[in-house]
Each structure stands twice: as structure tokens, then as C-alpha cells.
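All protein chains of the complex are present and in place, except for one that has been dropped.
Here is chain A:
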Amino acid sequence: MTAPSTDTPTASAALALGDDALVLSHRLGEWMGHAPVLEEEVALANIALDLLGQARVLLSMAGDEDQLAYLREERAFRNLQLVEQPNGDFAHTIARQLYFSTYQHLLYARLAAGDGPFAPLAAKAVKETAYHRDHAEQWTLRLGDGTEESHTRMNRACAALWRFTGEMFQPVEGVDVDGGALEAEWLASVEDVLRRSTLDVPEGPRSGAWTAGAGRQGLHTEPFGRMLAEMQHLHRSHPGASW
């Protein structure tokens, strides 16, 4: 199965948003047993579980959740390149969470307020993402305005992931929001958090010409294929089995 069914704008959008949640959930799952403090084992797992729950609802709107998760090739995934980025150190994970959860929270707030097909999911997800956003902001403040080392690491992480943030505001078929307004609100919020954290607002482009919208079109970064190989291996080894 290389190409999912995206016959309708809703299925197409469900896949894009579902893949974001699925892939980031998987990355956070990689932290389990490795977190810097026990409370973060709980928090990161909690966020991963919320995202996996969202992914399951969304993928089910587009087809069979397991077929979509386990039997698609890399080129058929529609997630943002941001969420597939490796965990790196805790600062990288937090920078990725800050960028993504701010976007997701603003997006779901809009979807929850509308009457489109995503309104019921968004009504629940907006509460979860508010918590994720708060968690990411609190850690950005602690790491940015903590020690010299944490400040350096957090600045480095925010800068490294900056070039993946433009993709979030490219239009997605079936997602009826004003990308420009979303982007303006996202920028204002993230810049405010970074300033309060004594961190630099990165200066580079928010998406190079070749990355704009790339993940949404199935063009991913190299680490993603390896992530999928691990995620899909067992399922693919037993065709047709139920678990």
C-alpha cells in the first residue's frame, strides 16, 4: 500500500493531521525510560498518548488506522517534517514541542469553533494541546533562563528546528483555516515565549524553498525512513495477522 485513499478533502486533511500526531507520538515514545527526571517520563508519555489518541481518530476518518500506520511507504506519509525530526537532546525535544504544540493548539481552537468534520475531535484535542503547549512553554522558560549550558542548548535547538516551522502554515486541502492569520498568531506567541526565556528569536528562513510543504507532499527527511522501518517491522512481518 503506497498511496492512501484521499478521495475527499476530509480524508486528505485527516491523513495530514493524523500523520502529524502519529509521528510525533512515536518520537515521544522513544523517550520512555530515558527521560531526565521521573516526572518527565510521565509527562512525555502522557503527551505521546494524547497524540496517539488523536492519530487514531483522524486516521480512522481516512481509512483503517493500522493499515494506514503500518503499511504505507515513506512517500505516502503526509506529516510535517518538523514532527519526524529525531529527539536529539531534551532541548531539541522541547523546541519541537514548543513549535508544534503552539501550532496545534491554535489550529484546533479554530477547528473546534467551526462546524466542519474536525470540530468534534478538535473540541477534545484543544484541551489536550493546551496542556502540551503549557508544558513546552514552561520547559522553554526553565531551559532558556536556567543555566548557561541549558541556555546554549536551548538556543541551538530552537535555531536548528526553525527552518521546519514554515511548513505548518502551507494550505492543507480540507483544513479550512486562514493560514496567514494562524502564522501571525503563532509567530507572536513563540517570539513572546522565546523573549521571556531570554532566548534569541532565530533569524534564518522558516522554510527553504525546497522544504515548503514538502512533508505534506510525501517528501521527508532521511531519519524518517529509519523511524518507519522500526515502527512497521513487526506488523509487516506477519501479513494479515491480528494483534
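The criterion applied here is as follows: a residue touches a chain if its C-beta (ideal position, glycine included) is under 8 Å from a C-beta of that chain, and two chains touch if they have at least 3 such contacts; residues count from 1.
By definition in this document, contacts and distances are computed from a predicted model.
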item	value
Protein name, per the UniProt record, of whichever chain is missing from view ("1,2-phenylacetyl-CoA epoxidase subunit A", "Sulfide/dihydroorotate dehydrogenase-like FAD/NAD-binding protein", "CRISPR-associated protein, Csd2 family" or "Light-independent protochlorophyllide reductase subunit N")	"1,2-phenylacetyl-CoA epoxidase subunit A"
Identified contact with the non-displayed chain, of A:Leu111, A:Leu143 or A:Val177	A:Leu143
Contacting the left-out chain in the complete assembly, out of A:Ala69, A:Leu106 or A:Ala214	A:Ala69
Contact with the hidden chain (one of A:His26, A:Arg110 or A:His132)	A:His26
On chain A, residues whose C-beta touches the chain left out of the figure	22, 26, 29-30, 32-42, 45-46, 48-49, 52-53, 55-56, 59, 65-66, 69-70, 89-90, 141-143, 145-147, 149-150, 153, 230-231, 233-235, 238, 240-243
